[in-house]
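Of the protein chains in this complex, all but one are displayed in their positions.
Labels for the chains are A and B, by order of writing; each one numbers its residues from 1.
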Amino acid sequence: MRKATLFAGLVAGVSMFAFSAAQAVEIQYWQYVFDTRVKAMDELIANFQKANPDITVKQVTFPYADYQTRVVAAKLSGQGPDVLQLYYGWLDKFASGGVLQPLPKDAFPHEMIEKEFFPIVSAMKRGEDYYGLPTAVRSLALFYNKKAFTDAGLDPANPPKTLDEMVAAAEKTTKRDASGNLEQEGITLDMAGQDQHWWREVLVRQFGGEPYTDNDRKVAYNSDGGKKALKFYTDLQLEKNVGQAGFMDEGQAAFKAGKAAMTIDGTFRLGAFRTIKDFEWAVAELPAGPDGKQSNFASYFANGIGAAATGEKLEAAKKFLAYVTSPEAMEIWMKTVGELPARQSAALTDANLADPINGPFLKGLTYAHTTLFVDEAAQRQTAIDMVNRVFLQGQSVDDSIAEAASAEQAILDAAPK
Amino acid sequence: MATLAPAASTHAPHRGMSMRARRLFWVWGFLALPIVFYSVIRFYPTFQSFWLSLTDWNLMNPAKFIGVANYQKLWADPEFWKVFKNTFAYLIFGMPISLLLSFVIAYYLDRVRFLHGFIRALYFLPYLTTAAAMAWVWRWFYQPPPIGFINEVLTTVGLPQQPFLRSTSQALPSIMVTAIWAGLGFQIIIFMAGLRAIPTTYYEAARIDGLGEWAILRRITLPLLKPTTVFLVVFSSIGFLRIFDQVYNMTSNDPGGPLGSTKPLVLMIYQTAFSSYAMGYAAAQTVVLFIILLCISLLQLWLLREKT
Partner (left out) sequence: MSATTATTPIMPFANVRPGRIIAWTLLFIGGLLMITPIVFMFSTSLKPASEVYDLRIIPATPTLENYYAVMADGRFLRWFFNSTLVACAVTVSNLFFDSLVGYTLAKFRFRGRMFVFIAILSTLMIPTEMLVIPWYLMSAQFGWLDSYWGIMFPGMMTAFGSFLMKQFFEGVPDDFLEAARIDGLNEFAIWWKVAMPLVTPALSALAIFTFLGNWTAFFWPLIVTTSPELYTLPVGLSSFAVQEAIQWERIMTGAALATIPTLVVFLLLQRYIVRGVMLAGLKG
């Protein structure tokens, strides 16, 4: 009798195990920690799991600074994620390191990708394969403090449209105290933030230069245009006195505290800025250059499929990736994170274009460039150092840009082709 | 230690194990796990580090033996020399300043009776704080106006603003101050323990001989405090050479900046290993750190040895 019940229990247990194993496939989704992104992904996962009860998705997050190392370490121990997010600039590292597999063409046909998504998605292509698709893309815009404008006698409904107008507005909105200390800056200067992209893909081009050539493998900003661009940027602090690097520690902190009239930042900052209560702010397209040239920097985080995903997990991963890059998911992402949909149809709707916040960002997307970084952290450091040498060591613009160019070229040359 | 074991007990066949053998059984039984632990956790990784430093390995592709190429690269790397200079700057300025300060404070604090415990607590409290947490507090202190506390004080007193963390010349001293501040309490307590261990009879005898306070300090206190001083010199030197927590947290958006002026060796190791994941190159840097620590410690022990 006891043996029978024991046996029955064993069978029941094993069958339940087998049953549930067949039932739920668990896949892992990795991204970096950022409040709104995690929240948005939670919502997407909940929706997906409701529609696919036999798949569970576990979200794992790491701090941005460690993210890449974690992915590599996971590959080392054979425990990689099934779907993972990656900055488009990391693709070289991840693809050559065997962390990603090409997107299966059956679920993600190339014609669909090229028709539906913004052209900048081509940065995810290596050879004949796409290695990831973005849910959302980001661009830059000029944020400005309406209250600061009104106080300075400027019209908050008419933000600056050219660089000259921007500098004039900055001069009017800069406030200093009796000892000459900055109380409110006209425009933030934060090379460690988005300013490096503004400098590279926007200012350099607007002053007649090019940041890189040869598929972003050859530094080209050590030119007249580049020098003029750097001079313009550093003059903001040194000549026009409308900003100060390090003021309030970070540019977006200054803007958020109401101590900066303007700042150049991306869509991802919208979530943080929406909590501002003390003043009204608005968004405008990036100012045009001296001869009316407009440019912008677009970037995105794409979602790819881990190299180790096979069989059931691969099927589940394909389904999840398809959902996460669907128009519905993009809507949710836009609402929660503030980033723009990566599909043109979802993005360039009349409603979106007319929206006071999303409009300028979307318009910027149409003339945006993207940089193919080989080592984003190191290349960012060269830009930070370039500006610091001018600010802190009084080096001339020409010398600093030459030094930065050779340093960055060394980085580009050291990377595998 | 007197053992009860008879001389020839190791050969006694009766009663199973002899006393001596039994004791040996306990000794090695006690030491077994620790020996395994230290071998696996301390010795083996040391050799592995040395070996790794002779390879180039970026975690993704298999390791390749490249001999001393990493060291040659290090020797030729200007960033390394900058880091080397910074690390020694932390040591050469940080250690003497903090030791001098803590000795003076300990010397006078020892003579204080009124509210002694309270004042001692004031000095000791910073030692108990988490370096990472207080680094952020100090970072806030060093901000330019309008939010920086120190600059605010300077303005009130009429002194000019200082860029502190935003200056290539002031950033390292600023961070060093934070490190000195944190370690002062420990050094003060140790010095006080050392001071209290000196028998008062020596002082009484000296006073009878007519020696003044300063002479007493020079001829009696300091020499008798030597073991304590040596301990603190070596201990705090090692601490300054390995500084990391404060630098990482105080320069998070431009690590080791500005322009690499605050970057110590450990931060370079961290970046090489866990941002660029050049494991071989990073291992070479750790070996260099090891050699520096070893040399400095041995040098200090030799310089401060008992000269009879």
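Basically, a contact is a pair of C-beta atoms (placed from the backbone, for glycine too) under 8 Å apart; a residue touches a chain by one contact, two chains touch by 3 or more.
Computed from a predicted structure; not experimentally measured.
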Subject >> Option from B:99, B:171 or B:184 whose C-beta touches the chain left out >> reply: B:184
Original post:
Which one touches the absent chain: B:117, B:160 or B:210?
Top reply: B:117
Original post:
Looking at B:68, B:100, B:132 or B:159, which residue reaches the missing chain?
Top reply: B:132
Original post:
Going by the touch rule given at the top, which residues of chain B touch the chain that is not shown?
Top reply: 1-4, 23-24, 26-27, 30-31, 33-35, 37-38, 41-46, 48-49, 52, 105, 108-115, 117, 119-126, 128-134, 136-138, 140-141, 146-147, 149, 152, 181, 184-186, 189-190, 192-200, 203-204, 228, 231, 238, 242, 244-245, 248-249, 252, 266, 269-270, 273-274, 279, 282-283, 286-287, 289-290, 293-294, 297
Subject >> Residue ranges of chain A at the interface with the undisplayed chain >> reply: 33-35, 60-63, 65-66, 70, 73, 76-77, 79, 248-250, 252-253, 256-257, 272, 278
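Here is the rule we use: only the chains that are shown with their structure count from here on.
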**OP:** Using mean C-alpha positions as chain centres, tell me how far chain A is from chain B in Å, no decimals.
**Re:** 40
**OP:** Show which residues of chain A lie in contact with chain B when the two form their complex.
**Re:** 65-66, 68-69, 72-73, 75-76, 96-99, 177, 179, 181-183, 192, 244-250, 259, 375, 377-378, 381, 384-385, 388-389, 392-393
Original post:
Inside the complex, what are the residues of chain B that reach chain A?
Top reply: 59-61, 139, 143-147, 155, 161, 163, 165-168, 253-254, 257-260, 274-277
